[in-house]
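Below is one structure. I have some questions about it.
Of the protein chains in this complex, all but one are displayed in their positions.
As written, the chain order gives the labels A and B, with residue 1 at the start of each chain.
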Amino acid sequence: MLRVEGITVRFGGVVALNEVSASFTAPVSGIIGPNGAGKTTLMNVMSGFLTPVSGQITMEGQDLLRLPPHRRAHWGLRRSFQREEIADDLSVFDNVLVQTDHSRTPSGEKRREVARMLDLVGLGAMAERMGADLNTFERRLTDVAKCLVGQPKVILFDEPAGGLSVEETHRLGALIKAIPGESGAKVLVIDHDVDLIREICAETLVLDFGRRIAFGPTDAVLADPRVKAAYLGTEEVGA
Amino acid sequence: MDPRLFRITPSGGWGLALAALAFVFLPMVSTSYWLSVFTSAACFTLALAGVAFMYARLGMVSLTQVGLMGVGGWVALRLNHAYDFPFEVNLILAATVTMICGWLLALPALRMRGLYLALVTLMAAGGLEIVFATFQFPNGGEGFWGVQTGSGEAFRRPWLAQSPENYLRYVIVCAVLGFLLIELHRRLQPGRAWALIRRSEAAAIAAGVNVTLYKTWAFGISGLLGGAAGALLAGSLGLLDDGTFRASESVMLFALAVVGGARHWLGVVIAAALYKVLPALLNLWGVDADLAFVIFGAGLLHAVITAPDGIAGQILGALRKKGGRNAAG
Partner (left out) sequence: MALKNLTNWLLWAGLMAAIIALLGWGARPNMLGLFIASGLAVGSLYALGGIGIVVLYRATGVLNFASGAAGAAGAMTAWQLVAWGWWPPLSWAACILVALVLTLAYGRLIAPQLAWRDPVVKAVATLGYALILLGLVSFLWIDEPRSITLPTDDVGVRLLGLRITATRLIVFAASILVVVGIWLFLSRTRVGLQMRALANDRSLAALLGIPILRVETIAWGIAGLMAGFTGLMFANLIRLEPVVITFMVIPSIAAAICGRLESLLLVLLGGLSMGVIENLLTLDPTLRGVRPIAPFVIAALVLLWYQRGARLTFGGRD
C-alpha cells in the first residue's frame, strides 16, 4: 500500500496541495482533476522535486520523503513525465539501460532484462534506433520499458496518453494494466482521458484546487456529483 | 567487457585515418613556421575537444577553457623548472591539477544552469586572466611563482619527441587519445547519464542518475583535456605568455567550437584550424588579421541562426545527402 498522508505544498502564497491524503491499495490507481488541481505537483513531491511543507509518503515501511530524489529511483520509484524524456542521442536500448546503471547487477543480466522489457512493450525490433528517430508512441513505449527495469515498486505515469491516437491509447492502457502482474509494481496514473482511467484504474483520487474531493473505486468516484461539479461547474440559481 | 565497446564507427575510422595521415605527412611538408602553427593547432584541438563535448553532450557552456589551459601550462612549467621529472610526468600532473580545478568550477555549476553557468565560467576566465597577467608564467626563477627577469631555462621536451617534427607527432597522438577518452566515456555509463541530463535533469534524477557526480565528472574531463593541452603548448613554445590566456580567448574558443560544430570530431578540428591556421594564413597573405574576427563572428552568427551543428554538420549533411542520392540513383 502506498500511503500519502497530509501532503501540503506551498509556492509563496499559493497553496498548491492542501492536506492531501490517500491510501492507494489497487494495483493501478488514477489521479484526476481539472487543470491546476495539483496532480503533477503531487507526483513531483513523490519524485522528490518538491519539498512539501508537511506530510508523509510511505510504502512497505519506507518513508519516501526521507530519501534524496535519485535514491528513490534506486529504491524502486519510477517516473514517466508529461513530455516523454527520452534522450535523442541515445538508442532505445541505452535509454532503458540508464535506469539500471546504478545497480550492481552484472552487466549481462542487466542487458538481458532490458531486452526482455523492450520485447514486452513491443519495441524489441527497434532496440538500436536513436531516440531522435522515434515517434511519440514509440517514445512513450520506451518510457514504459524504462519504468519496468530494475525491480520497480511504484511507477508514476503523468498523462501518458498525451498526443496519442485512440488506438495507441488503448494499447498503452492494456500495457499499463498488465504492469502490476508482470513486475509486482504499483502504478499511479494521471490522465484527462476519463475512459482510460475507467478502463485501467480500480481506484481513483480526485483533486481540485489542491484538495482531495473524492477517493475510492473509480466508478463510484466518477459518478460523484462533487467530481462532476469540479469539472463542469455548477449552475448558479437565481444569479 | 562488451566487445561493442571497441567497435570503430565509420566516422571514427575517418578520424583515425586523418590523424594517421597528419601524423605521417604533416611534419614532412611543413616549414618551421607551419610546424609551430600546426603544433599549436593540435594543442588547441585537444582543448577544444573538452569544450565541445561539454556543450554538445551536456548543453553546458564553458567560457574558461583557455584559462584552464593556462593553469595546465603553468603547472607544467613550474614542475619543469623545479624538479627533474620527465615530460610525461609533468604532463600528467598538470592535467590532474587542472582536472581538480575543473571540479572546483563544477561546484557553482551544480546549482546553476544555462546562462548563469556560462557566466560563472566567464568570471573564472576573467579571474584567471588577472592572475596570469600579474604573476606571469614560470621560467626558472625562485619562489612559488618561479619568475625571473631575463630569459629563462629551457623546457625539457619528451624523450621521444625532441625535434619539432616529432613533437608535432607527439601532440597529434595526445589529441587522438583525448578524443578516445571522451568516446570511451560516451559509450559507458557517463555517456548515458550525460545524454539524459542534457535532455532533462529531472528525468535523469528520476532515472537514478547521480546528476551531481556526472556533471562534476564532465567538468573534470574538460579540465583534464584543457590542462594537458596547456602543458603540451608549453612544451611547444618553451615559455608561455599571459596574452595567450586572456578571457577573450576563452570566449573565442567556445565561439569557434560552435562554428566548427561541437557534435563531431571534424567540427573540433575545423575550429582549431580556424583559430590557429586561418590567422597564420591571413598573415602570410598580408591580410589584416583583424578580419579573422569578422569571419569568426559572421561564422558564429550563421552557425547559431541556421546551422546548429556548425560547419562540420553542414559538410556531413551534404555528404549524407549525396550518399543517399548515389544509393537511390
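What we mean here is this: a residue touches a chain if its C-beta (ideal position, glycine included) is under 8 Å from a C-beta of that chain, and two chains touch if they have at least 3 such contacts.
In this text, all values refer to a predicted model and were calculated from it rather than measured experimentally.
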For this session: Just name the one of B:P86, B:G127 or B:G323 that touches the chain not displayed here.
Result: B:G127
Problem set entry | Sole contact to the chain not displayed, among B:W74, B:F87, B:W194 or B:F296 | B:F296
Exercise. Out of B:P108, B:G141, B:P164 or B:G238, which is the one that touches the chain we can't see?
Worked result: B:P108
Exercise. Who touches the missing chain here, B:A234, B:A255 or B:A312?
Worked result: B:A255
Seminar exercise, completed: Absent-chain interface residues of chain B come out as 59, 61, 108, 111-112, 114-116, 118-120, 122-127, 130-131, 133-135, 201-202, 205, 211, 247-248, 251-252, 254-255, 258, 288, 290-301, 303-305
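Criterion: only the chains that are shown with their structure count from here on.
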Exercise. Whole-Å distance, chain A centre to chain B centre, using C-alpha means?
Worked result: 42
Exercise. So in the complex, which bits of chain A are touching chain B?
Worked result: 47-49, 69-71, 73-74, 77-79, 81, 85-90, 94-95, 97-99, 101-102, 107, 146, 150
Problem set entry | Complex contact set, residues of chain B against chain A | 2, 57, 189, 192-193, 195-196, 198-200, 202-211
